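Below: one structure, written as structure tokens.
All protein chains but one are shown at their positions in the complex.
Residue numbering begins at 1 within each chain, and the chains themselves are lettered A and B in the order written.
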Amino acid sequence: MNLEFARGPLFQFALIVFIVGMTYRFLRIIFLGWKKDYAPAKGSAAAGVVKTYAKALIILPFLPPKFPGTRHRPLTYIAGGMFHLGLLIVVFFGAAHVEAWRSIVGFGWPSLPTPIVDGFAAMALIGMVILVSYRMVSPVGKMLTGVGDWLNWIVVFIPLLTGWAAFHHLFGVNYTKLFTLHMVTVDILLIWIPFSRISHFMTYFITRTMHGIKFGRLGVEP
Amino acid sequence: MTEKTIYESMAERGVSRRDFLKLATLVTAALGLEYARFPEIVHAMETKPRLPVIWLEFQDCAGCTESLTRSHDPYLTKLLFNDISVDYHETLFAAAGVQAEENKEKIMDEYEGQFVLVVEGSIPTKDNGVYCTIGGRSALDLLEEAAAKAMAVVAVGTCSSFGGLPHASPNPTGAVGVHELVTDKPLINIPGCPPIPEVITNTIAHVVLLGIPELDALGRPKAFYGQTVHDRCPRRPFYERGQFAESYDDDGAKAGWCLYKLGCKGPTTYSACATIKWNEGVSFPVQANHPCLGCTEPDFWDGGGFYKSLAAPPGAEETSWAEKGMAFAGGAALALGSALYAKNVKKNAAKEFKAQKEKEAEK
Partner (left out) sequence: MDADQRISQYYLQHTDGWLLAQLDACTRCGICAEACPFYLGTGDAVHTPVRKIEPLRQAVQEKFSLVGLARSLFKKHHPAADELSNWVSEAYFACTVCNRCSLACPMGIDLGVLIQLTREGLAAGGLTPPTLADAVQRQKNTGSPLGVTKTLFENRLDWLREEENVEIPLDVPGADSLVVFTSIELIKFPGNLSAMAKVLNAAGEPWTLSSTGRESVNFATFSGDTEEQVEFVRRITEAALELGVQRIILTECGHAYDAVRRIAVQLYGMPLPFQVENVLETIVRLLRNGKIRLNRNVFDGQRITYHDACKLQRLGGLIEQPREILNLVAPTTFVEMTPNREAQWCCGGGGGVIASPEADEIRMKAFLPKVEQLEKITPNTVVTACSTCRLQFLDGSKYYDLDIDVRGITELVAAALETDTPKGA
């Protein structure tokens, strides 16, 4: 396995599989359709959608859990937020990744200064460690976690770690080897996503919107 | 061309012992050795005979030779040309034709097992190697003959080390580096397009005086190929801070920021460019505001593009929008198929369920 193969043909293959898989997963839901909610609306569905996204994406990840139901263990919620935010900043605003996106979608955008991205990367890694510990230690976590969940964690953690290590030449490992490892694990991740629960980042927008519509129509805070 | 030692031949030319020792000191330093090894160099020059060097050129541009002749190090160059005998060099020699070839054969036979074979340029293998012939004989043939008789082989330049430009896709001549053809002799690769002149002279001198130097996994002397350009790059602090030039004439470029986004292959390129530099240590590509091409690495021509960042995967570049569209369509078709299958499963389940209910109602 050399770097050129991992960045070249293997990456192309992984990208194609990713596009095919995610399209399949998304459109399958759309094509199967669903029943309309016929109960008379008491509130605005649109307002519900706006509110739920504002709470879930913009406000909640940065504040202690709004929903008091999670008072007993805000750790999962906060660690999850740390991981997701860190990952998003690294993947979309890390200098190296902006160049990668330029290749994939044809255009780029300004990147963030490296020390800032480093902070978010560290946050994401720490978040992931907390989350996997939760799955190992908490009774609910232990009960819910299966083989697929362990694999999902590994398949996401290793690219994150190797990418950061490669960019900063850490651990005294040869850069080319680390970079190759990063690319190979990223390729594996891309292929793995459509066939695993990691695709929840796509289904999220469906369920969250449905949630906002339903509770908006009911007049309940989503 | 004799069994005289290097010292003896120098003394014959009138070099005093004092001057000889001075030269030996400078050679020691030039070879990058610690001063404690100075007696080793003196001893080598006193006892080793002048070894012949045969320099063959195949599919090359002679750039490596051009680089060699720009060496600013007078000591090693002198050593090489006066005291080590380069007995065949296509570009540098005035002699030509049948006599030159015959002379080469004579040297190779007389000093069989003792001469150093230097190869510049890649060797075409397709169609029996017909794409490079010298005096009617293919490069393939010439290399085989010379290498069999040599003591050691030194591949100067990326072409002879890894195939270089001729080897780049689609490689119509089937060009390969020396290492794919010569497997039974000590082989040193000095890649670069061209290599730094001091690296060439240094390495050859080392071979002659002290034997084969320590090599890395790709057969390159660790002394010069042990670190990447990135490791010693003066623009490294900008990389660490994330200050990258976005185009060649923007403020960042003018301020000397890192060229990572403009395609610099420094991080993956093992070479001494950032330390020894070029033209008597004046500059090197990055310092001159041009990204490193990665020319000491195999397949650097096919690595995605000189002006495409290392972070930009060639696999993505090569996937056209048509291909992406087809992938999307493929996914949609699969989804449709899956939905139809699911609807069928649902229908069957409903039918069976209803039939069962009716059966129970009858009971």
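Observations
Definition applied: a residue touches a chain if its C-beta (ideal position, glycine included) is under 8 Å from a C-beta of that chain, and two chains touch if they have at least 3 such contacts.
Owing to the predicted nature of the structure, the values given are computational and were not obtained by experimental measurement.
With respect to the full assembly, the chain omitted from this view is in touch with A, B.
Only one residue in the set A:32, A:116 or A:130 touches the chain that does not appear here, and it is A:32.
Counting over the whole complex, chain B has residues 338, 342, 345-346, 349-350, 352-353, 356 touching the chain that is not drawn.
Counting the whole complex, the residues of chain A in touch with the unshown chain are 25, 28-35, 38-40, 42-43, 52, 56, 67-73, 76-77, 80, 134, 138-146, 148-149, 195, 197, 199-200, 203-204, 206-212, 214-215, 218-222.
What we mean here is this: only the chains that are shown with their structure count from here on.
We define each chain's centre as the mean of its Cα atoms; on that basis chain A and chain B are separated by 40 Å.
Across the interface of their complex, chain B is touched by residues 3-4, 7-16, 19-28, 30-32, 95-97, 99-100, 102-104, 106, 111-117, 168-169, 175-176, 179, 183 of chain A. Note for the complex: chain B touches chain A at residues 228, 230-231, 239-244, 260-261, 267-268, 299, 302-304, 308-319, 321, 323-324, 327-328, 330-332, 334-336, 338-339, 342-343.
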